[in-house]
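Report on the following structure.
In this view, the complex is presented without one of its protein chains, the others remaining in place.
And now, chain A:
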């Protein structure tokens, strides 16, 4: 039965939860497909995650391999295909807890960067799992800064082969998933040398393990990189190469090619090599960043409606902790952020699809904008959502610290997203470089991409709000965000200019401004996210109360950002001190309003209990019972205590008193 404290929350919903769910899915048909996939996966015991918190690294890895293998059977049985609408829901339903995810990156990389001939050669056996691929880019010594990679591929004209080498310890490939124990092949990124000349980083297909007995191929040293904060199920690996030879045809050559005589031919932009990263960067935001935040919000908000602590009024029952203003102030802005990022992600997805189509026709015009977009939003979304998940974790007090709450695993997993696929600070600086470039172009009267056209619109003046209700007007706060972004970009551009004019070298000036540049990039992304939220709300149906509650969340997201970055908005007096008090008042009022719909708003994310895998977040709210029962299944309780016979017993039986 449902805990009455949760049941009462659901009775008073101001909107239709089911309608919001299908809106989030993108239509009722999508909801139906998603639920069918989730049902099929979760009813299959092989995919169960119930014991994962009790398992060792070895057990987690083995389970993930087993699931990946079983998934092939399941897909066949369910008639799901690689191109079907079910695919994205399958990985979601598995919560990513499955092996061979890098195998997919391996295939995507070949499809994007390989010639038709290469695709025909490698993709069919890969999709049949006759070989298992990985993607070896990062090295011990280098990550985001790709030009610094040290692995070498020297072309040997006499044998028409590339000779791959790891010249020093920092050049060892380090981190690639599926490589430590599983992969038979990998795409390896290496500096290409022809006739002693370096042509930069290129991808090569390389076999690392025998297809017969899985032993390492000659010249290959590979293994697992050891325990991490999470991803115990993935065998992130290392790889060392000693004079490993691959045929000339193994360099992925859709965009650049080495001819038999050693002539190097480039076709199209070199940047295209990075397009794989751009796509991965955007595709990870949905499953690896937004979903975990939605889950964390679901767990923390349901638990806060069930946990009662201390009294708000003397003589009354203890209050739900969700009724405390401080608890609302922790959780509800994170809930609003989950929605904000969900909507911006849809927008990004559309941009990416368009970009992909253009690139297929070798049109690279929009690549810089797409790259800047994907970098900045990847950085902003991962950073924001990571800290949001941590806030949810800490808002659950002691019980949040138990793995059984589900929150520690969500946190340790999401925080990896701040690093992989590009370190966030560096990504923000890439976006900043784009913004500064566009700003200068605009100042010189040149055309700039639509997403940054606002940088050229000179608007001075002050925020026109007169009372706290004015701050619930999207025009008012969107303008404020725009103003702040323009001011930060403009002042940083001016600072750069000043430094350069005073004789400071360009790169040195850049380094001296990087703190400000990163801040400007964040302000830009924040502005775009707010603006997109506003535009999304405007387009929503007015029926079923959805637009109204989304408007509240949009207001909250925007005002929370102003409240928490007050200095940015106060700095040039655009918002006055008195107006900042209005912002605070409106912001705090909104908490109380959204509080009423908090549980329905997380219910709309429509996570099953199995996918949450949390004692605190289950739909029925039977938190304590579940915690107690689950704990008893812990190996520490089901197995005998080895420390007792060996150490405790001698201790208790008086060996010490002799001292």
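Couple of notes before you dig in:
Going forward, a residue touches a chain if its C-beta (ideal position, glycine included) is under 8 Å from a C-beta of that chain, and two chains touch if they have at least 3 such contacts; residues count from 1.
Convention: contacts and distances are computed from a predicted model.
Taking the options "Cytokine receptor-like factor 1", "Peroxisomal acyl-coenzyme A oxidase 1", "ATP synthase complex subunit 8" or "SMCR8 protein" in turn, only "Peroxisomal acyl-coenzyme A oxidase 1" matches the UniProt protein name of the chain that is not displayed. When the whole complex is considered, the residue among A:354, A:462 or A:571 that touches the unshown chain is A:571.
Across the entire complex, the residue among A:385, A:418 or A:486 in touch with the chain not shown is A:418. Residue A:180 is the one among A:96, A:114, A:133 or A:180 that touches the chain missing from this view.
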